[in-house]
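Quick one: the structure is below, and I'll ask about it shortly.
Apart from one protein chain that is not included, each protein chain of the complex appears where it belongs.
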Amino acid sequence: MNYQSVPTEIPTIGPAKISSPVQKKEYNNICNFVHEEERVLLDINPESIMDKIRNKEAVASFEMAGPREKIYFDPSKLKCAVVTCGGLCPGINDIIRALVLELYYGYRVRHVFGIRYGLQGFIPKYGHDLVDLTPHVVTNILEMGGSILGSSRGPQDIDEIVDCLERSNISLLFMIGGDGTIMAASKIADHISEKGLNISVIAIPKTIDNDIFMVSRSFGFETAVEVATQAIRGAHNEAESYPKGIGMIKLMGRYSGFIAATAALAEQSVNFVLIPEIDFDLDGENGLLNKLGKRLADRNHCVIVVAEGAGQKYFESAENSCDESGNIRLKDIGMYLKDVITGHFSKNNIEISLKYIDPSYMIRSLPANANDSIFCSFLARNAVHAGMAGKTKMLIGHWNDYFVHIPLSATAGKRKQVDPHGPLWRSVLESTGQGALKNDL
Amino acid sequence: MNYQSVPTEIPTIGPAKISSPVQKKEYNNICNFVHEEERVLLDINPESIMDKIRNKEAVASFEMAGPREKIYFDPSKLKCAVVTCGGLCPGINDIIRALVLELYYGYRVRHVFGIRYGLQGFIPKYGHDLVDLTPHVVTNILEMGGSILGSSRGPQDIDEIVDCLERSNISLLFMIGGDGTIMAASKIADHISEKGLNISVIAIPKTIDNDIFMVSRSFGFETAVEVATQAIRGAHNEAESYPKGIGMIKLMGRYSGFIAATAALAEQSVNFVLIPEIDFDLDGENGLLNKLGKRLADRNHCVIVVAEGAGQKYFESAENSCDESGNIRLKDIGMYLKDVITGHFSKNNIEISLKYIDPSYMIRSLPANANDSIFCSFLARNAVHAGMAGKTKMLIGHWNDYFVHIPLSATAGKRKQVDPHGPLWRSVLESTGQGALKNDL
Amino acid sequence: MNYQSVPTEIPTIGPAKISSPVQKKEYNNICNFVHEEERVLLDINPESIMDKIRNKEAVASFEMAGPREKIYFDPSKLKCAVVTCGGLCPGINDIIRALVLELYYGYRVRHVFGIRYGLQGFIPKYGHDLVDLTPHVVTNILEMGGSILGSSRGPQDIDEIVDCLERSNISLLFMIGGDGTIMAASKIADHISEKGLNISVIAIPKTIDNDIFMVSRSFGFETAVEVATQAIRGAHNEAESYPKGIGMIKLMGRYSGFIAATAALAEQSVNFVLIPEIDFDLDGENGLLNKLGKRLADRNHCVIVVAEGAGQKYFESAENSCDESGNIRLKDIGMYLKDVITGHFSKNNIEISLKYIDPSYMIRSLPANANDSIFCSFLARNAVHAGMAGKTKMLIGHWNDYFVHIPLSATAGKRKQVDPHGPLWRSVLESTGQGALKNDL
Partner (left out) sequence: MNYQSVPTEIPTIGPAKISSPVQKKEYNNICNFVHEEERVLLDINPESIMDKIRNKEAVASFEMAGPREKIYFDPSKLKCAVVTCGGLCPGINDIIRALVLELYYGYRVRHVFGIRYGLQGFIPKYGHDLVDLTPHVVTNILEMGGSILGSSRGPQDIDEIVDCLERSNISLLFMIGGDGTIMAASKIADHISEKGLNISVIAIPKTIDNDIFMVSRSFGFETAVEVATQAIRGAHNEAESYPKGIGMIKLMGRYSGFIAATAALAEQSVNFVLIPEIDFDLDGENGLLNKLGKRLADRNHCVIVVAEGAGQKYFESAENSCDESGNIRLKDIGMYLKDVITGHFSKNNIEISLKYIDPSYMIRSLPANANDSIFCSFLARNAVHAGMAGKTKMLIGHWNDYFVHIPLSATAGKRKQVDPHGPLWRSVLESTGQGALKNDL
């Protein structure tokens, strides 16, 4: 893809003139700051980089995340706030904890507030009080899933949110959420600019589906894959234990099938993976039903993994509704496939034993595993560094294995998807042997 | 309860005259056999025992399980078979493995066959071959859930089953299954007697619901409780993370609520437990809906655990259907409650956030945890000891903390349930504070 | 064994005259109290019970644990304290939590204090403050291992302890600890009697070794076995992965080999189990070294589990020292065996690959698994019921599958051990095939 069009410049709310308290004298010999010139190329293909340079085009790169020598906010006077929005995801509490610990111990900020129940917490009519976030409050929250602040879905009035920030003297806001939240962060930051306020907004992308554009890994994803793997193992055991046994697991992934595709690779016992990015037929020679029949005839059992957003074409005629966040309510492809498959074999007088597993809430409400905890710790510390330096309208991302600053405008309204020609999907095809489930190619 | 009516005598298929190879000479000083006189009282209350004795009544007791000095079968000529029936349960493979290892290394039996796919495996028309079960085949199956032999539901022709045993020269059959299987074992053993054959039938009770009559603990139950606990934790996280959040978990338990009641005690974050043994109202002052409303008003979140067999009175008018095993297909109380609760609060204009979790297949298809593995090992070894001694028409049970021999007739057709006046339910009431969910008491 | 000599009577500090607040009216129809006549036989063998009765001997039985209709203490005035002593064990925090929740919500006791760092917390010179234990403090401690109160080893002055209780107006003391603590509890209770004070002392036995006399199961043991099993699996992997690989695991068990013997049964990949109760030779035909050599020659790998208290005869000449609790410091049998085995094969020019694993602190510092959590919840609630009823000088035990009251005098100074003739050790012999490791039998 062409990365040249991706915005990479990070706005600031003012000049960073204060010496950072982060690096105490005793560290000097062994630790340093990140300089603004340290950047990370978007594209790592030497051919295309060379082409750009020959054509005198600019080469796109992101700012490297990390502590700056000079900061914008005076820690002794600063008030910060943290809000968590949307669905649960393993690691939210890790993020909250690391934000508070870095602000408190790293920068000696003494006022960090938690906003209760997502954007609702800004809005007076809901009556949710602010929560004081101190090291004592957050120190033991790692083992808990969910969000100690609570969350909620759906937009709230941007004006009221900014009013709340202003009224509470909050100058640095950390927003943890998915693409809806990134959109809201963008609008909040714009409204702040319009009002001429000096409030910085830093987002930390939260998406269990791993579908934030320009963010190669998002927190909680590895935990989700790990638990999804256990569900697949259960489905495989059910499938193998009965004649013509079918284990079918529905996994999260509204528009992007990363969890389904990745989890399918862990044990390689999956025979069909269905994701939103790849169209599939049910009928016809190459359709799922025919191939499933062959598989059962050959091997007597079969495991199917379906992402929740797959096969939505089968509901096209049905009318759509939306949830409070404005997400289109997807029809349940898992239940649909269960019915279609059961009907198909029943019609053909073949007795099957289909077990359907939908583990979604059991996955998203878990605490993060150790590697996601570590990842969260880096995300949050880097978010603090960026915010303290006066950067705004940005999120902390991960690109080419580095933590980077990404402008909200680079990701808002876009979505990362499984590349049908890339190594992930190729591995799924190799591992499942499912081929193209399409009759006309 | 009155234990006096419980049958306790174990039939044998012939006299045990052969010296057991189990206890090799070198063991003599440190290991011994179980004598037939070693028995375990059914009732451990001294008052009622004294009463019996004063009234010259017999005092009921079970045979203690364990290796006998003399055995009936000649190991060098014996052929054994193992069959696993019904739904999956953690530990089935542990049972298979320990049966094979004890027969092979303990008694030096060289012919152990696995019957494929439950009772189907006996019936020629299904065409499932017997499987040779050797130490090599079973040595690494502990980490796998499910059953390496496969299973199936539903009865098969008893005559054909006994024919198969006779034709294959199998003289010792181990049947792993629930109450349907225990019934089948009873009929098979009766038919064997009628035909004058010397085939012993030993059952090992398998019930993830822990509802076999006169069996205080069944394998897989602790594993099931452990994983159910994780689902409850997830539900609790979901409930706490949203305003007026409700986490509802449906757990296994068709007629007995042991998993639901026990798992609710592990974290004590559950507010309502609904089980088949305890009637509950939805409406009225003491009904679930009113109490749930109060809970949400007071604490803003709530966790409900419902056993699949609870509240079936709400479906009484609906017509019933049965599955292949003849089990009545229960209506889905979880989905029903979800709809009723959602409707109730919607009608009252209270916005709730209800998350419904149904982890059943993810639980039953797991491998056993370490303690269940150990328990399985004792069950299986004791089953082998009993079978080799020529005992038949019995199952291996656990009573007052001892492994015992229980006649099939003692449990077939009955069911263990949660005692509304016993310590388990009392603890649930203490832990949840739910009180009686009934308007007329 | 002869249970007739075991004391079974539980002292009280006064008559229980106050109606218990535990059972609220709404429960009446579905829950009841435990009556004092409900008891549990120590011996469940019908033969020996009959013999006793024929001989007009008393038949020993324990009081059944559970809530009483009448209590001694007035909840509105009562102050309670909780202390945790000795080594860590999975489940201590579960016990603390359930004690507090039952006292607070069940009996409406409003003053529960935590004593810091074991018996040290009673002694002024250490300067440890009391901790207020409220539901808020304990609600989220389940996921944490260790003890939130802290612990310490060693005795403290009994007089000072009783002074502290008196000075703080504490009338009900819960002591969580092992045999040293049970001894201390006994002395404290005696001193209280001597001083004519109305202070009740209830112990909850804590022993990861599962070696408290007359207590069939103690909390944390199943968790310990579960994790020990993982260490064994690791040792087995190491052993199998190298030519003549030996995996040796040292497990806890100073005087009793329950963890070693039980964990060895979980996977049945262990070839030798060495425990304090069973003597073994190193040299000679039946000695460990010769049998190990044969095993390596035959199968090329071997797994050995050794309890820390096994083979202490090899250190007899060495002088002994004691730790602060007065426990004799055992010589390290694991390191000793490692050296002996390495030397033996080196002398015989056989190259082996021995890996030694000592997981003890990784086990005892864990949080309890779900089943231990549930067990802890029952122990603690029953301890509260007993204490509120005015019972004293007792501990909560588990016998023949029931929770019972056991006088401190029944267990203090004695120890439960693995019965060389019982089913546990018999199963170890069957599973390992190790035979007697003795030359003269």
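The letters A, B and C name the chains in turn, as written, and every chain counts its residues from 1.
The definition used in the following text is that a residue touches a chain if its C-beta (ideal position, glycine included) is under 8 Å from a C-beta of that chain, and two chains touch if they have at least 3 such contacts.
Quick caveat, the model's predicted, so the values are computed rather than measured.
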{"item": "From C:Gly145, C:Pro205 or C:Pro407, residue that would touch the chain that is not displayed", "value": "C:Gly145"}
{"item": "Among A:Thr262, A:Gln312, A:Thr392 or A:Gln417, residue touching the chain not depicted", "value": "A:Thr262"}
{"item": "Touch with the omitted chain, as defined above, among C:Asn32, C:Asn140, C:Ser168 or C:Ser365", "value": "C:Ser365"}
{"item": "Hidden-chain contact residue, picked from the options A:Thr342, A:Ser409 or A:Ser427", "value": "A:Ser427"}
{"item": "Interface with the unshown chain - residue positions in chain C", "value": "88, 117, 120, 126, 128, 144-147, 150-152, 230-231, 233-238, 240-243, 247, 353, 355-359, 361-362, 365-366"}
{"item": "Interface with the unshown chain - residue positions in chain A", "value": "22, 24, 26-32, 37-41, 44-47, 49-50, 53, 59, 61, 66-67, 97-98, 101-102, 105-106, 142, 216, 222, 225-226, 229-230, 262-263, 265-268, 278, 286, 369-371, 373-374, 377-378, 381, 400-403, 420-421, 423, 425-427, 429-431, 433, 435-436, 438, 441"}
{"item": "Chain B residues touching the omitted chain (full complex)", "value": "140, 143-144"}
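Basically, only the chains that are shown with their structure count from here on.
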{"item": "Most widely separated chain from chain B, with each centre as the mean of CA atoms", "value": "A"}
{"item": "Approximate Å spacing (C-alpha centroids) for the pair chain B, chain C", "value": "29"}
{"item": "Chain A and chain C, separation of their C-alpha mean positions in angstrom", "value": "46"}
{"item": "Residues of chain A touching at least two other chains", "value": "144"}
